[in-house]
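All protein chains of the complex are present and in place, except for one that has been dropped.
To keep things simple, chains are lettered A, B and C as they appear, and every chain counts its residues starting from 1.
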Amino acid sequence: MNAQTKPQADSATGTAFFSVRDIHAYYGESYIVQGVSFDIAEGDIVALLGRNGAGKTSTLRTLARAQDPQLKRGEIWLGDLPVHTLKDYQASQSGIQFVQEDRRIIPGLTVEENLQLSQIAEPKGWPLEKIYECFPRLAERRKQDGVTLSGGEQQMLAVARALARDIRLLLLDEPYEGLAPVIVKEIERIVSQIKELGITTIIVEQNAVAALELANRALILDMGQIVFDGTAKSVLDNPDLRNEYLAI
Amino acid sequence: MDQLILQLLNGLDKGAAYALIALGLTLVFGTLGIVNFAHGALFMIGAFCAVVFSRLLQLETVTIDPARLTPWGSPMEVRTPLVQAWLGDFGAVLVQWSVPLSILFAIPVMLIVGVAMERGLIRYFYKRAHADQILVTFGLAIVLQEIVKANFGANPIPVTAPAALAGSVDVGGWLGLSGVFYPWWRLVYLGFALAVMGLVIAFLRFTTYGMVVRAGMEDRQTVGFLGIDIEKRFTVVFGIAAVVAGIAGAMYTPIVSPNYHIGMDFLVLSFVVVVVGGMGSVSGAVFAGFLLGILQSFASMNEVKNILPGIDQVIIYLVAVVVLLVMPRGLMGRKGVMEN
Amino acid sequence: MTALRNDLIYLVVFAVAVLAMPIWLAPFGAAYPDLMQKFAIYGIFAIGFNILFGMTGYLSFGHAAFLGVGSYAAVWSFKLLSMNVIPAIALAVLVSGLFAAAIGYISLRRSGIYFSILTLAFAQMSYNLAYSVFTPITNGETGLQLALNDPRVIDRALFADAPGIPRPNLFGIELGGYEAFYLCAVILILCFFVAMRIDRSPFGMMLKAIKSNQTRMAYTGFNTRPYTLSAFIISGIYAGIAGGLLAVTDPLAGAERMQWTASGEVVLMTILGGVGTLVGPVIGAVVIKYFENIFSAFHMAKLEDIFSFLPDGLESFVVSIVSPFVGEGWHLTLGIMFMLIVVFLPGGLMEGARRIRARFGGGRGTGSKAHSSNPAPAE
Partner (left out) sequence: MLIKKINRRVFLQSSGIVGAGLAMPMILSSAARAQGFCNNPTGSKVVFGFNCPQTGAYAEEGKDQLKAYELAVKHINGEGDGGMLNTFKGTALKGNGILGKKVAYVTGDTQTKSDAARASATRMIERDGAIMISGGSSSGVAVAVQSLCQDMGIIFMSGLTHSNDTTGKDKKKNGFRHFFNAHMSGVAIAPVLGEAYGKERRAYHLTADYTWGWTQEESIKAATEALGWQTVQTVRTPVGAADFSQYITPVLNSGADVLILNHYGNDMVNSLRQAIQFGLRDKQVNGKNFEIVVPLFSELMAQGAGDAIKGIYGTANWDWKLENAGTKAFTKSFGEAYGTPPSQAAQTGYVQALLYADACERAGTFNPEGVVKALEDFEFDGLGNGPTLYRGSDHQCFKPVLVVQGKEKPKDKYDLLQVVKEVPTKTVTYDPSIFGGELGPVGTKC
């Protein structure tokens, strides 16, 4: 079943748009990401799937260059940029934007200040006007303390924060988690907008079906390793695979 | 009535000193998560900035006069002050005003000291246990003290306020009472402290830089994912904390003669102030500083001491215990900060 | 079984090392009774402190209060009852235990730095009051001393008076320098043994579980207070025994024993030696007391004497390099040492020992690993 990863070469340079080569990452002493490799072409929307504790969030955090888990081996390339040598803020400055799970809206700051925070460091993405245009709900509440927003609005704000930065690769961690179905619809609308913009995205989501509907590719993680790499459709069509690794 | 006003002023003055030290301490807690036992040493270095500055202004050329002898028979030295020789009367004015002017000298010095301390040592301890932080900063504090002691001796060094601000002023006159006199310099110190605290709070509250710092205090990781090098900004915050402690020390010299130990004497108290105010809360530290200062002053009144002997010596700790038992995170503490 | 045997070996090695102090400390200039007594006494203090801090993670900044109270209790026992050390130590244990129970009961309502400041506040209040208002009980700054006309009711009832102020004794054995040292050493070994038993007991396991996950235990509705309070009281009693022994070896009790600097000292000893290890705190205590007593005692003439084997120019050069670090500069050396150790040996001196063992002893670490656990980050 282990599909061989085929390097999808970028036509111009001969290297992939985003390439992960055998990364190993640790939380303290515990070995979480155990040699993950894959390549992504520009414009791909990739669903990173797997059971609880399979290492999805850890992989995403490693790609975003979080301090934890600690990357001990392996390389991450964004074009010819060695992402594995960067720190979190440098990764963001080079275009990798990470929307964390739980939204992480900063307490004590207004909606607008939360957005402004995204536009401190260069390069910037959408100006605030454009964001407010796209998210009128946020425009209404711009002076409100960010943490007083509803869960869905907070998720909007979190995505908007990413859009306010220059995006080459978007990492979305559990965007639908803990949201009522009505609100999930709204977030789905935003994510499909992102898809239309052609932003390369890796999405981690418990709700695999929702993620696979958006994605064109799927990666399945188990025990810290990639066990499947193929099209999103092939996962939806393969009940055995879903049963074994995704329990759906 | 007069007594109450005077004690209130005393308390405000004391509180101003406590609050200024606690302010920097709590900023460093809140941003870097560091328990900085060397913070008192920064106050001490600031105080010695004032000493050094006034000595620089009073640099002298020394010539030997063989015609005159010291009591133990060696030739007498004749000293001519340099700055006065160059600048005449203006030099004398500079010497007069050396304490307030020393702030200009202390700010760059403290900034350098603070940034060097953070980059050179503290940053390796962000992720270490608080116990390790305590040990290393305590060690640093001792080393800094001993360096000062080796150069300036252990005796307190008298530093004078400008003559124009050395006497007392009739505060009662302003309030329509008679005969309430209070030293000028202490009022200056109070005003200075309020100004510094106002500046720091305004900086955090109303500038974009301050907004980023506040965001970093809440969630440094998210701020990092938004492309901001928060460590660099925290280094600057550490520098600011050092400057605040330093100029607080420099301006305090006419009130308490500085010696190498002055910072350690304030350290424990300022920790109590920070905790009573609530860890990481700047306004809490300011409020608690004034509160404890005022309570201490009133507890020292003979009328109070006659009823409760020794209360002036324990009041601060007593208040700390009561506050912490009633309000688990101090007066204005945030949830989850430094609770484990 | 092997764990038990390893513990036994560990204990025997420790006991031999302690009892043989007069021999192996001689080359270091530290083999005189008073300093060895201090090593043993502060070793007890630090072992006890580690039972609280090392096992539960609660950092008390006021532990010197119990040391001071223990001293006062012992001296009062000498003054009122008898010069025998047994009632003195018993009274020190009782008083410090009660005192620790009271302070611990209140302080343990909070955790983290709030706990530290509560303990600090209690200790500072004790110190300030002992220094001034409580002078009738503590004799203030001068310290509580024995006097010729003390009642000593038991002694007076049993024995005829001898001239002069009697010395503390153990059923007739007068406790001079070496006798007092061996008494302290034996008590240190006993205290070490008890600490080891606590460390290996279910109670000790529970304390360590509390340290590693206070919040989880709180969520599960488990009441940790009785455990932490017991640890606090035990560690307070250790401090009380140490304080009592200070009074036994030198019958004087001063308020400064309760000052925050004294509380800070035991924190430093423990961290320096290695938090959470059994023998680390003792080593920390030895190192700090050694610096305090030996490094402070060098003076110019003595340095010149030491380096006199060097040629003249070199001698004065070396002396001028060394002199800022000894004598009146001994604090400087201490500060630098704190920094170096914490920077390069995060687990204290025990971490250094472990690294040396790992380098030279290969993978043989039989049981030794159990004794040197790294302190968990406090966050």
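Convention: a contact is a pair of C-beta atoms (placed from the backbone, for glycine too) under 8 Å apart; a residue touches a chain by one contact, two chains touch by 3 or more.
Owing to the predicted nature of the structure, the values given are computational and were not obtained by experimental measurement.
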In the intact complex, which of the presented chains make contact with the chain not displayed?
B, C
Given C:A102, C:I137 or C:L158, the one touching the chain that is not displayed:
C:L158
Mind pulling the subunit B residues that touch the left-out chain?
2-3, 6-7, 10-11, 13-14, 17, 70-74, 149, 153-158, 160-161, 166-168, 181-183, 185-186, 254-257, 259, 261-262, 265, 296-297, 300-302, 305, 312-313
The missing chain sits against subunit C at residues 22, 29, 31-35, 38, 128, 131-132, 135, 139-143, 145, 148, 157-165, 167, 170-174, 176-179, 181-182, 246, 250, 252, 254, 256-257, 292-293, 296-302, 327-328, 330-331
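Keep this in mind: only the chains that are shown with their structure count from here on.
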Think of each chain as a node with edges to the chains it touches; is that a line, ring, star, complete or other?
line
Nearest whole angstrom, what separates the Cα centre of subunit B from the Cα centre of subunit C?
33
The distance between the C-alpha centres of subunit A and subunit C, rounded to whole Å, is 54
Could you pull out the residues of subunit A that touch at least 2 other chains?
none
For the subunit B and subunit A complex, residues of the former touching the latter
208, 211-212, 214-215, 218-219, 221-230
Where on subunit C is subunit B touching in the complex?
53, 57, 59, 106, 109-114, 117-118, 120-122, 124-125, 128-129, 131-133, 214-215, 260, 264, 267-268, 271-272, 275, 324, 329, 331-332, 334-339, 341-343, 346, 375-379
Flag every residue of subunit B that touches subunit C in the complex, lowest number first.
33, 35, 121, 124, 127-132, 134-136, 138-143, 145-147, 150, 268, 271-272, 275, 279, 309-310, 313-314, 317-318, 320-321, 324-325, 328-330, 338-340
